[in-house]
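Note that this complex is displayed minus one protein chain, with the remaining chains in position.
This part shows chain A:
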Amino acid sequence: MSERTTRQQMTISDEVAIDIRNMNKWYGSFHVLRDIDLTVHRGERIVIAGPSGSGKSTLIRCINRLEEHQSGHIVVDGVELTNDIKNIDKVRSEVGMVFQHFNLFPHLTVLENCTLAPIWVRKIPRKQAEATARRFLEKVKIPEQADKYPGQLSGGQQQRVAIARSLCMQPKIMLFDEPTSALDPEMIKEVLDTMIELAEEGMTMICVTHEMGFAQAVANRVIFMDQGQIVEQNSPTEFFNNPKSERTKLFLSQILGH
């Protein structure tokens, strides 16, 4: 398989991009995340799978502090996430996030969506930000939509704009929160292709997704979560062909069985 060979070529450095130690989170008295330990190296592509309500989304939303953790440590790119707003904004500007429902800004054009954060957060001159934005729109294959509003695009196009918008901040890490779950089947492929391309360039990625084909093609580690805990993590080959825990086996039989 050609994807396999590409994956072999992709390098993972020893440098730690994200380090999560003993992290716990509660919603009220509900214990959503329990003793999470996770180290992500630069260049790693991690897929997080699991039944709904297992805390996958909450976990990656803790990485850029859209959710606050109550105990333990999260260190992103050498910066620990605490209540310090400066640190939070610093981490957020280094970590891109793609949402299930795109969350594009409907009152701005596609180009303005992509240049807003570079101009206002990175203080990049408008001309230069626009040039970068056009380059990334080219990369996600919709340069011709730059002057339209998000409401005029299809779901798949909107999600690709959302990816371009994140990339314009030149992030070191990309988080994907079920990026294809709200899309029509015909449009899933165009978004996955974009993500695969990104992975091949060596971007550090954490994807919450139900696309097991994508996991097999690009991930170098699959993490299975249930009830707020990491139940199993392994290379995709091992994970899919030789799952260890009963819960994983059940999940895989249900998700791959039809």
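Assume contacts are C-beta pairs under 8 Å (C-beta built on N, C-alpha and C of every residue); 3 or more make two chains touch, one makes a residue touch a chain; residues count from 1.
Here is the rule we go by: contacts and distances are computed from a predicted model.
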Protein name as given in UniProt for the chain not displayed, "N-acetyltransferase domain-containing protein", "Amino acid ABC transporter permease", "Na(+)-translocating NADH-quinone reductase subunit E" or "Sarcosine oxidase subunit beta" | "Amino acid ABC transporter permease"
Among the options A:42, A:56, A:92 or A:160, the absent chain makes contact with A:92
Sole contact to the chain not displayed, among A:32, A:104, A:163 or A:218 = A:104
Chain A, residues in touch with the chain not shown (by the definition above) = 64-66, 85, 89-90, 92-93, 95-97, 99, 101-107, 116-117, 120-121, 149, 151-152, 165-166, 169
